[in-house]
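All protein chains but one are shown in place.
Chains here go by letter, A and B, matching the order in which they are written, and residues are numbered from 1 within each.
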Amino acid sequence: MSKQSHAAAGESADQRTGFTVFLILAVLTIAEYIVAVGLDSKVALVVMLSVAAIAKCWAIVVYFMHVSRLWRGEEAH
Amino acid sequence: MAVATHDNAHADPTAHAWERVRINRLGLWLFLFSDAGLFALFAASRFYLSGTARDPHLNQALGLAITSLLLLSSLTAYRAETAFVHGNTARGRAMLLATIVMGLMFAGGVAFEWATAEFPVAELYGTAFYSMTGMHAFHVITGILFLAVVWARSGDGHFSGGPKVWPITATVMYWHFVDVVWVFFYPTLYLLK
Partner (left out) sequence: MPLLLGFIFGGVGFAVGAGLLGAIRTSMGLEFWSTDMSWSIAYPVALLGWLAGVGGWKYWATEWFGGTPAVSPKGVSRYFEFNMDHKVIGIQYGVTFVALFLLSGLTAMAIRYELMHPGMQLFNEDQYNAAMSFHGIGMVAVAVAIVMGCFGNYVVPIMIGARDMAFPRINALSFWLVPPVAITLVIAVLLGGWDTGWTAYPPLSVLTKSGQTLFNLAVTTFGVVSILGGINFIVTIIYERAPGMTWGRLPIMVWGTFAGSIIAFFFTQGFAAGLLMVLFDRVIGTSFFGAAHGGSALLYEHVFWFYSHPAVYVMVLPAFGAVLEVLSHMSRKPLYAYKWVVGAMLGIVALSGVVWAHHMFTSGMADYLHAPFLVLTEMISIPTGIIFLSVLGTIWAGRLWVRTPMLFALAFIFNFTIGGLTGIYLADMPTDVHLHDTYFVVAHFHYTIMGGEIFALFAALYYWFPKMTGREFNETLGKIHFFIMFIGFQLTFIPMFQVGVRGMNRRIADFPAAYEGANVWISMSGFLLGISFIFFTVNMILSWVRGRQAAANPWGASTLEWQISSPPPEHNFDEIPVIQEGPYEYGVPGATPHARLTGAVKHA
């Protein structure tokens, strides 16, 4: 296997991670919207929206912004 | 350890470059954290002044549309960075461009909303809405400027390979940060009642 195609395989695996994370974010966003339209209880809404927002924030910070590179370094992979 | 590699740095240019990236990365995270504090204080002020009340005249369809657009632009930004990391300049540039276009559409959406919104700025909800979306839009626009600069400079393989990708990574991180802010602002402004 040449170095070139090895790199390409690495890239497509990383790109797949991106799609998966995006899918989760999209589902959560749509869920937020549906809950906000349908739910009448203010307290429940605040709780559910907070949970969803924190989950989305966590996914972006961990998978898109690679927060772990702060202590692990990027070059180490 | 950073301390241990300090002397090595000058001997090995790649190690030195990675050391630089590590320093820059911490600086950027601290800056974003600090900036997040500003947004958090505005969000807190919104709750302090008007609780969770929101104006019934909000354009919910537009809100959902621009939110989706910004989320999608975060994906393209991620794809751009990943492509540059793996030396795929062509795809990286295309994805940067896609991010810029979606960012512009987001800013356009906010501008349209401002132009058509039926609640005045002097109301409590209007105060929160216009100041929070305005500050966020300002960050979107600066993000677009940064993206444009790296896009324009990425043509000649300038950002390919290892530590040289850092300017792309930094810009993309800033863009994700702008998205994270909106992740909190969207429910705060549009969904709570």
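In this section, contacts are C-beta pairs under 8 Å (C-beta built on N, C-alpha and C of every residue); 3 or more make two chains touch, one makes a residue touch a chain.
Everything numeric in this text was worked out from a predicted model, so none of it was measured.
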item	value
Touched by the hidden chain, restricted to displayed chains	B
Residue of B:Pro13, B:Gly27, B:Gly108 or B:Gly157 in touch with the missing chain, whole complex considered	B:Gly27
Chain B residues touching the omitted chain (full complex)	2-4, 6-8, 11, 19, 22-24, 26-27, 30-31, 33-35, 37-38, 41-42, 45, 48-50, 121-124, 126-127, 130-131, 135, 149, 153
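Simple rule for what comes next: only the chains that are shown with their structure count from here on.
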item	value
Footprint of chain B on chain A - complex, ascending	7-8, 10-11, 14-15, 18-19, 21-22, 25-26, 29, 32-33, 35-37, 42, 45-46, 49-50, 52-53, 56-57, 60-61, 63-65, 67, 69-70, 73-75
Touching residues on chain B, where the partner in the complex is chain A	18, 21-22, 25-26, 29, 52, 60, 64, 67-68, 71-72, 74-75, 77-79, 82-83, 85-88, 162-163, 173, 176-177, 179-180, 183-184, 186-187, 190-193
